[in-house]
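The complex appears here without one of its protein chains, the remainder shown in place.
As written, the chains take the letters A, B and C, and residue 1 is the first residue of each chain.
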Amino acid sequence: MANADEQTVDPRVADSFAQQPLMALIGARIVEAHDGRATIELPRNQTLTQQHGYTHAAVLAAIGDSACGYAAMTLAPQGRGVLTVEYKISLLAPGDGELFVAQAEVLRAGRRLSFAQATIHAEQDDARTLIATLSATIASIDESRHA
Amino acid sequence: MANADEQTVDPRVADSFAQQPLMALIGARIVEAHDGRATIELPRNQTLTQQHGYTHAAVLAAIGDSACGYAAMTLAPQGRGVLTVEYKISLLAPGDGELFVAQAEVLRAGRRLSFAQATIHAEQDDARTLIATLSATIASIDESRHA
Amino acid sequence: MANADEQTVDPRVADSFAQQPLMALIGARIVEAHDGRATIELPRNQTLTQQHGYTHAAVLAAIGDSACGYAAMTLAPQGRGVLTVEYKISLLAPGDGELFVAQAEVLRAGRRLSFAQATIHAEQDDARTLIATLSATIASIDESRHA
Partner (left out) sequence: MANADEQTVDPRVADSFAQQPLMALIGARIVEAHDGRATIELPRNQTLTQQHGYTHAAVLAAIGDSACGYAAMTLAPQGRGVLTVEYKISLLAPGDGELFVAQAEVLRAGRRLSFAQATIHAEQDDARTLIATLSATIASIDESRHA
């Protein structure tokens, strides 16, 4: 997905993403965010692994949760932000690959709460494996409180 | 908990923790692990924050999930390791504080599966706030597969 | 807990519970609800079992989820009701016993969202076994919409 059109990233999402130090620390990039969908990619990095050499579940959760939040942000009214209330991640297979791709979609966008889910795939050579799924509840917040 | 007795960290847990690059990257330290319990601490670090300046939920999840896994490891037979199958984290309050403390306990240790839960508190001055809870399912694995 | 003082059930909770046909169908009774806590009991009933003769997980979830909601209701302002947004249940052991007891407590009560968790124990003769844990997110709603 290296050729993803940057125009498809909602400007509010791009701004918010750029202000997240953790996303820079782990090397994540947002490649799509519009119409209730968002995609975040993360190249493998040895500093993000656990004791068996796989990418740490927390890092997969970081991109999965963020993708859910940004998918919800694309549907939020002006002046409203998003905050994750809770999420569950299921770890189907080890975090083994060269690139990790979290793709989220909003299942229901409410005035106060939204529900989103994400898949996380590992890509290696020509193979693409589903390694995790994540479901999140996201609250709508008054973004000006954090300005 | 700066005075925690290092003798209370199970040696297998200490070894495994030392081999997790992500724990070093985020600056987490394990301060207790024995008898189905584990505690991990993380000092605040600006690089681990999200767009509002709070410590990122994924970082809280990292220490909560790891604490659950290491709590389970303290009860595992020799030669057996642990692998998180899934977890859910509830984010009760923002990740706002100088120190984050994840304390986990095993609720049931089975031959193949264990269940653990963790609380995550933020400490600031004399205040201590419950900011997250996490529940995890953990599988027993043959550690030699990863030797 | 047959001697539980009925005075300890918040009147709003007692009213709401009495209006839940499902609670009557399964034979559940609320024995405590005040100050952010609630307890629901369910005697074993063969009609509520699954294919192995154990009480069905859905029935354990029913009393665990309801206990969480009613614990939250005890802290809600007048005119406000509660609605479960999501829950996760971990099934630690089979639903094997004569009496099932769900005990819930609110971890954080917010204006719009509350977080609660419950344990579910099976009682048999003098033994008491933790068989499930449940964590729930609960929304505050305008009860008059449902009047």
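Heads up, the rule we're going with is that contacts are C-beta pairs under 8 Å (C-beta built on N, C-alpha and C of every residue); 3 or more make two chains touch, one makes a residue touch a chain.
Given the structure is predicted, the values throughout are model-derived calculations rather than measurements.
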Task: Candidates C:V9, C:V31, C:A61 or C:A104 - the one touching the absent chain - done: C:A61
Open item on the list: Touching residues of subunit C against the unshown chain: what are they?
Closed with: 16-17, 19-22, 24-25, 46-52, 56-59, 61-62, 65-66, 83-91, 146
TODO: With the missing chain put back, which residues of subunit A would touch it? List them for me.
DONE: 88, 90, 92-93, 107-108, 115, 117, 130, 133, 135, 137
Task: Residues of subunit B (touch criterion as defined above) contacting the omitted chain - done: 85-86, 88, 112-113, 137, 139
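Everything that follows uses one rule, which is that only the chains that are shown with their structure count from here on.
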Task: Far-end chain from subunit A, centres as C-alpha averages - done: C
- [ ] Averaged over CA atoms, how far is the centre of subunit A from the centre of subunit C? Could you give it in whole Å?
- [x] 34
Task: subunit A-subunit B separation of Cα centroids, rounded to whole Å - done: 22
- [ ] Averaged over CA atoms, how far is the centre of subunit B from the centre of subunit C? Could you give it in whole Å?
- [x] 29
Task: Residue list for subunit B, restricted to those that touch at least two other chains - done: 88, 90
